[in-house]
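One protein chain omitted, others in place.
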Amino acid sequence: QTLNLGVRAGPEGVDPHYTATGTHAEALKHVFDTLVTSGDNLQLLPGIATSWRPVDATTWEFKLRQGVTFHDGTPLTAEDVVASIRRMQVLSGPNPTRIYVRNVQDMRIVDPHTLHIITAGPAPTLPNDFIRVFITSARATAGLTPETANEAFNAGRAAIGTGPYRFVSWTPREQFVVERNDAYWGGRQPWARHVRREIPNDAQRVAQLRTGQVDMIVRVPAADVATLERDRALRVVKAETVYVFNLQLDYRENTPQVTAKDGSRLAANPYRDIRVREAMDLAIDRRALAEIAMEGLGSPQGQMVTPGIFGFNPAIPIPTPNLPRARALLAEAGYPNGFRMVLNYTNNRLPGDNGVGTALAQMFARIGIEVQAAGQPAAVIFPARARGELSNIMAGWGTLTGEANYYYSANAHSNNRELRLGAFNWHGYSNPEMDRLIQAAAVELDEKKREQLLQEVGALFARDRVGIPLTAVGSAWAMRRDRVNLVRARTDEDTLAMDIVPTTPR
Amino acid sequence: MLGFIIQRLLQSLLVMLAMSALVFAGVYAIGNPIDVLISPDATQQIREDAIRHYGLDLPLWRQYLAFLGRLLAGDFGRSFVFDIPVLELVLARLPATLELALASVLIGAFIGIPLGIYAGYRPEAASSRAIMAVSVLGFSVPTFWVGLLLILTFAVNLDWLPAGDRGPVVEVFGVGWSFLTAEGLTFLILPALNLSLFKLAMMIRLARAGTREIMLTDTVKFARAAGLAEFTILRRHVLRLISIPLVTVFGLEFASTLAFAVVTETIFSWPGVGKLIIDSITSLDRPVMVAYLVLVAFLFVTINLVVDLSYALLDPRLRRGGRA
Amino acid sequence: MTNFWRIYRENWVAVVALAVVVLVVLAAVTAPLFAPQDPYDLAGLDLMDARRPPGYEGSGGFVHWLGTDAQGRDLLSAILYGLRISLQMGLAAGAVAMTLGAALGILSAHLGGWVEAVVMRVVDLQLSFPAILLALVLVAMLGQGKTQLIIALVAAQYAYFARTAYGAATAERQKDYVEAASATPLPGWRVVLRHILPNCLPPLIVVGTVQVANAIALEATLSFLGLGLPPTEPSLGMLIANGFPYMMSGRSWISVYPGIALIVLIVAINIVGDQIRDQFNPRLTR
Amino acid sequence: MSAPDRQGGEGSGAVDRPIPDRILVAEGVTKRFDPRLSLGDRIAGALGAAVERRAVQAVSDVSLAVRQGETLGLVGESGCGKSTLGKMLAGIMAPSAGRVLVDGVAPMQGRHKATTRIQTVFQDPFASLNPRMRIGATIAEGPVAHGLVARAQAPAMVADWLARVGLDPAFASRFPHQFSGGQRQRVAIARALAMQPVMLVCDEPVASLDVSIQAQILNLFLDLRRDLGLTCVFISHDLSVVRHVSDRVAIMYLGRIVESGAAARIYTAPRHPYTQGLLDSVPKLRLEADDLATFKPIAGELPSPLSPPPGCAFHPRCPKATEICRAERPLLTPREDGALVACHHA
């Protein structure tokens, strides 16, 4: 039986260490196993490692699974894990997987199924990072240089994993094909063959599902969910993801895209005033965003991480709109007539981003801010943000590691090259208290204390309105009822053949 | 003639050089791909490594010269996203686009030219007016919109034809073609139709205008005076005469079809270079964009050259002495 | 001129088309007077009215005869204002492209030599290079906005005018009246401005109408590809593109009505252009 | 070939000083159209391929002079270089060699015409008027641009000229398409004369007109010439028209003058075999039933100017040709009766 899946994007090669892109990892999870895996709610689960524990402040011990063999029949040992991590450390590309092993300083093989990882400093999130450590065969990758690796993998020579499927073929931007691995340690898979077809165009994906060219599609556009639900031949499964739409405002003294209504310069950047930020927050009707702009494929959100994520703070409320208060706050801050701003947002990156962006513009207009909506492709907007040309940006962020510091350290910490923190803090927010909390959380090995610290970060983030979280992004899958069934919808949106079963024939 | 060919080759070379420089500068101006490619939590170190890895730290002109140098060796560089040779990437998809473009240009020519000749031959007839109405419509309706309507009608609602994608291909000379099987053809029909609509309209108009003019010339009168049948006149005299301007248009249209395939391929998820370029623009895969644009320019220049030379074949007046 | 109109009148299709164009232009110009809603005024929109089918009475207290779009905007108003923007873009791009193209074409025909060689080579190159790709790359480079879009459209279209003007000017230049003017002798600029230019105008006008239609269509396509105008200033193309995702889900009015408006406009302009072309072609008149 | 040799009787005498009765002097005027070889052609040539040089010597070494008040007729078949010579005389085209002097000064400075003293009337009255300009503006444009008449006086001047060429002055505000061919040619004449030239070059001014209209224009031309004392070069392929208006006639063949002299003499006693053949070729009005309509066409065709025959260009068609004609080009030499003939056997 073949599973034909229509996906948005496919892998960018067959080498699992080549790039850190989500869709890349998603596809290669079929061929390669990771050291640690994550569940449908991003909880950490055993993978090739059956257990792990910190031995001391800078050492983690991983116990490896017994009896795992590669597709070529050779058994998996600690050697292979070491070789895989070594590869990750040297490979460089546009988006190298090196970040997942940046904390690894040294490795010690205790026995063929026990491994010690030595880190530079305390690294409490190491197991979280390791959900992306794919294990390749040391034998198959021996002698490959960064220059020759790609070729060897894409041709299949080095694409030897331990995963539930064997690699068959890959055509860039077209399809990725795998076949069942009958010797898989986790048990036999129901699909003899699995084809992942790349269909980035939403309408086209839906059309191909309806004509039966594919059995199932991911990311059903919100617009089509209701229609597909009505179609008796189809089943639609919806789930919340870890992506959160949020608005970031500039804190710099001078900001390029905000002026008075007549176009003249303002004395100061209004966004620096907490009252203005609060006013804008209060202007937002998150329910309307979720229900109407996203057509139900979303849910209001008061913080940057979703409930399943480590560090989620249940005490932070979801703000409710209050227009009179918002106008009053604006007036108090010295902008009784509002001001004029450009609102930047991505229009092709996540489902609903265009709708949320335009709806936001409408909501700000309600409190007297004149908004010029500028929805642009991510390819245009992200470089502009990096160049500091924007005053704000509405986009989605996904905490794919399942751990809140992933977001806060990059966005809320002041930009600090030495500490490698705040890499995404383009807006110049800087608060010593915030920095202290984030740094402390980064090295705290005690889970409870760490969670506490991260919740404090979240609270401070919400109080300062460092960013304005809007809604969590939902995702929907649609499938042909008579052929397949999705039994587990993952919050990281990974769609895996392992989570899909054939519809049992009558 | 030889001198003419040499002259055109030299010009083409110059044009290609200018094109490559323009394209390079243009693509450079779009933005820094690193910002799109690299993951949000990458460290500064990783970022800088990546920039160096791709040579993006060098000044533009050095990057360009390096590019030219590699180009001369037939190396278009490697894709940022896939790290595989761009040429491989593009060439693997070129047949799909060529097939689509050719199919649509042929539809345009084989349906459009006869219709156009007819409409030009009897400009006052109701059927001719209907043909012209269709051509104006084909000229005016945006491709992307028609594409979706076609999918909605013929694939989703009627379920006659596949909604998109390419379907099975048959390998000939190591290249896959889908028009060789009946099933492959079903995949080709809708996108080719979509893409050909504009060409069809164009061919109709050109053939009609040409025919109308030629029908008034003494050549036709003289042929009639010699007792030739109307059909013979159309087939032997008119067709030969309008074929000269049509060949240019045919050539140029073939080339611009390659470009318009961008839209059709996106809508029908046809795995051709057009879709590749859109994907590459969104991911700022610079080498692919540059290679594609340079390749397209190369195609144009070549087609232009071929068109000019085929002029000489069609128009005996140009065969001697070379220049028009 | 009266003669021109008398001949024009004979083709009733062209008369209807002209009427449509005039009507559309009027509707576009006077849109603020009778459109039920100002679609630019974001504060006047209500998300609660989003995606309502034609005939729905919204929170604004009036009936949305053509339904509403994803932002709760009245589609009829949006289409009226969209026509305005589409026409604006088409006319602005057409006018700039025509001026630039005509100047380049006529000058290179007049000056000859290397100016001619360089300019016409570039123009040929551009003509063979697909407009849509050029515009695509340019918009990606320059970013969003009316001006940027106009620049992209002009860059994609001026070559047609330059070619036409060049062709016409070389043809005119060889005519005796130009030689007679030079033989008087009159200064070069005077020959160009008073003699060559006015006689190159008819073909330019014909190309102009077609190119205005093309510019409108091109802008729509760019919008569809996500590279058009900002969504709060919706041109017809933008409206179509915005409604595009709803085509499959039965809420096709969001895209279909603007699409019909666009097609009617372009078809009408093209028919008018065709008629003018036929009338300017002396071989076809009788 | 030395200068005195070729100047013969017509062009002899010093021309550096304006000689009162010689308004126009041309000396050894030659025009070669030599399209520049493209780079590609040159490379192909270097590679040993045969490269066609499409050089045309349209006018070769022509010398002539026109006296005050005189009309010189220039006759020849299509492509023999009449128009080209006319343009060089009128200062519209620069000669490749030799020089032209009008009233003692060269009409061209560099690539541009620098004098208004010599004006032109073109063949096709439908093409020589700007279709988008009122004829009043067409006539006034030159004189106003050159300050020959004040802008305020222009309408009066236009009216005056229109009247003189036999048109209603009220027509000034009409466009060319509102006129018949003959009327347009009158406008063209008015335009040329309004520039107050000392000399007129008329390039086939009646060739495209109907016989009855042609007669009107010829009459107008004769009148104006008498009234204004105009000096003229009158180009035509129609032998009878040239004979009617010219004092002297020059016959051209393949870029050269083969014979010239007083009009009456040329038509009654042609010396050059080509002139004789040409006159015999023209169908005559046969008024008597028993007049035998005999044609004595010149054999053969006009050779291509791209590859003119060696020696006397006419020798392949000439009944009198001998060895010397094939080898040596005859010079235009004065004969006892004052005629200038370029023939070994005349």
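Letters A, B, C and D name the chains as they come in the text, with residue numbers starting at 1 for each one.
Criterion: a contact is a pair of C-beta atoms (placed from the backbone, for glycine too) under 8 Å apart; a residue touches a chain by one contact, two chains touch by 3 or more.
Assume contacts and distances are computed from a predicted model.
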Legend entry - Per UniProt, the name of the complex member that is left out, chosen from "ABC-type sugar transport system, ATPase component", "ABC transporter ATP-binding protein", "Molybdopterin synthase sulfur carrier subunit" or "Hydrogenase formation protein HypD": "ABC transporter ATP-binding protein"
Inset, instruction - Kindly name the visible chains that come into contact with the excluded chain. - result: B, C, D
Inset, instruction - Write down which of D:42, D:237 or D:345 is the residue touching the left-out chain. - result: D:237
Inset, instruction - Looking beyond the chains shown, say which of D:121, D:159 or D:278 touches the absent one. - result: D:278
Legend entry - Option touching the unshown chain, where D:48, D:147 or D:297 are the choices: D:297
Legend entry - Residues belonging to subunit D that touch the chain removed from view: 77-78, 180, 182-183, 210-216, 218-219, 222-223, 237, 239-241, 243-246, 263-264, 277-278, 280-289, 291, 293, 295-298, 301-302
Inset, instruction - Write the list of subunit B residues that the hidden chain touches. - result: 216-219, 221-229, 232, 236-237, 240-241, 244, 314-317
Inset, instruction - State which residues belonging to subunit C touch the missing partner chain. - result: 6-7, 10, 286
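Here is the rule we go by: only the chains that are shown with their structure count from here on.
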Inset, instruction - Kindly indicate the chain pair that has more C-beta pairs in contact than all others. - result: A-B
Inset, instruction - Please report how many Å separate the Cα centroid of subunit B from that of subunit C, as a whole number. - result: 23
Legend entry - Distance between the centres, which are taken as Cα means, of subunit B and subunit A, whole angstrom: 38
Legend entry - Residues within subunit C bordering two or more other chains: 140, 244, 247-248
Inset, instruction - Could you list each pair of chains that touch one another? - result: A-B, A-C, B-C, B-D, C-D
Legend entry - Complex interface listing, subunit A residues touching subunit C: 202-203, 206-207, 221, 223-224, 226-227, 285, 288, 292-293, 347-348, 354-355, 357-359, 361-366, 368, 371-377, 379-380, 384
Inset, instruction - Going by the contact rule at the top, pick out the subunit B residues touching subunit A in the complex. - result: 30-47, 49-50, 53-54, 79-84, 89, 92, 148, 151-152, 155-156, 159, 162-165, 266-269, 271, 275-276, 279, 281-284
Legend entry - In the complex with subunit B, residue positions of subunit A that touch it: 12-13, 18, 20-21, 92-96, 98-99, 102, 150-151, 154, 171-174, 197, 199-201, 203-204, 207-208, 210-211, 213, 348, 377-380, 382-387, 397, 406, 409-410, 417, 420, 423-424
